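Here we show just some of the chains, and they stay where they sit in the whole.
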Amino acid sequence: MNFTGRDILSTEDLSREDILQILKVSARMEKLVRAKRIAPLLADRLVAVIFLEPSTRTRLSFETAIQRLGARPVTVADPKSSSAAKGESLTDTARTVEGYVDCIVIRQPETGGARRVADAVAVPVINGGDGSGQHPTQALLDLYTIVKERGSLEGLTVAMVGDLKYGRTVHSLSYALAPFSPKYVYCSPTELAMPEAVTRDVRARGIPVEETTDIRAALARADIVYMTRIQRERFEDPAQYERLKGSYILNRKLVEQGKAGLTVMHPLPRVDEIAEEVDALPGAAYFRQAHNGVFLRMALLAMVLGKA
Amino acid sequence: MNFTGRDILSTEDLSREDILQILKVSARMEKLVRAKRIAPLLADRLVAVIFLEPSTRTRLSFETAIQRLGARPVTVADPKSSSAAKGESLTDTARTVEGYVDCIVIRQPETGGARRVADAVAVPVINGGDGSGQHPTQALLDLYTIVKERGSLEGLTVAMVGDLKYGRTVHSLSYALAPFSPKYVYCSPTELAMPEAVTRDVRARGIPVEETTDIRAALARADIVYMTRIQRERFEDPAQYERLKGSYILNRKLVEQGKAGLTVMHPLPRVDEIAEEVDALPGAAYFRQAHNGVFLRMALLAMVLGKA
């Protein structure tokens, strides 16, 4: 399980042991940062942060991870100013940048794009999200958050609520948590149900799956609720959207009716799918979840650069 | 007067003693930078620089201050690529970012926005300008410039010229200098006169205020002239703008007709309200004023992070 030189492209490439090792290193990174703010394991390294699709949260999280490791980021944050805008191929951009840095973090809109970049260059590549495809560091920070909030990944009942059709994070989480004996409750409007392919894959691995349109039913049994946003533009009929959206908003009353100690997660940014009154509850883990991303990304960077 | 952990949101929060201490630390920072370029007081700290409104000058000044302190900036420079563009609230953005960094510098367009951010997070917040509201680091660097150019803040006659109605800097300066026994000459077209509220407040503190439309009269008595730009879009009648704008342009002849040793200040960027021929005069302080911002911002960062 040596990660040196490996690419981090998809959680599907990672074994149960890989995942547990990554989470262990993340915990070590968190301890180092809390003790000394900077853990200069990569003091002589440069990391390219190439974001050809906007995502401030993920970009800042990676740059923070790089800086807290003592390394130095070289950043493209604005897709319009990039060479891609002059017609250059993604792999040509990557082959240029690999001569500048020791590792490439890339976010771009084509599914499979990160893998093509990894195939084209010699330095390790970390996928920061490729279109509707993989976003492995989000899935891993979700797991890291679950360990921290619940003490373990094993045997949890997770309700996923909202837009399960287009919500990339709930697909990834469904797969990433699968090796740890979970139960899933998928709760969404019929129009935005979890894709058949995901449900089938998950059931084939022996995981009990319940589907419902009723958030109360979902919360009744859940240890964790993972909220996602329902976007107006997913509905052909705007009236349908207006009728439904209120049914998938998590408020304080709903949390208090759920199982004691319910953990509330969300990939952020939220708009109004979690009422602000929930923020003060002890189980409201979504900002801690965002903060955990830094430690997880520090772990991955240190591991692929052979310095964990 | 311990600044550790304090937010810097408005000059109105600062006492006379606070201001003098900040200026003293700024002078120490300037000395350190002139001697050794880097004063690594914050070598293990990260500072978020979140600019949701464009302002290259202020952003670069803060990033320079962060770098000269040995700290590491994590930057959002492009409002369009931010999470705010996805509908996230300002406080949610701040609560995410506070988990990444040790201090937040924020510029954004809502009056009072910086205070809402400060209320939402535990790390210290420095207001980098909030819409038409406060821009405290500009007011403080103006004071630091006055001390350096004139030797003291006490008893100076300051002419403020141009757009006094919408010019945020002249409002702030009017309040910030008030504890130091100044006299003010407000010189503007009638349409762009200093707001009644400011004039009343200032007079209530016993400060003599003269109002005029004649720049020659203003300069006759001034130790310092603080120029601001008159913008075409402030006038309903474009002909009115064309008729007036030439009357508020500072040239060499006007400076030479003023009091000997006149200090010329401007928050920059200028367009044509100060003729380039003025740049070479010894009293032309506006570029030095911009440079002073780095030392002032270093002082604030070091102070709120407990390392001054």
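In this document, chain identifiers A and B correspond to the written order of the chains, with residue numbering beginning at 1 in each.
Here, contacts are C-beta pairs under 8 Å (C-beta built on N, C-alpha and C of every residue); 3 or more make two chains touch, one makes a residue touch a chain.
Since the structure is predicted, the reported quantities are computational estimates derived from the model, not experimental observations.
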item: Number of identical chains forming the whole complex, with 2 shown; value: 3
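Following the convention adopted for this analysis, only the chains that are shown with their structure count from here on.
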item: Subunit A and subunit B, separation of their C-alpha mean positions in angstrom; value: 40
item: Touch list for subunit A against partner subunit B, complex; value: 36-38, 51, 54-57, 60-61, 63-64, 67-68, 77-78, 268-271, 287-288, 290-291, 294
item: Partner subunit A, residues of subunit B touching it in the complex; value: 43-46, 48, 72, 74, 76-78, 80-83, 85-88, 92-93, 95-97, 99-102
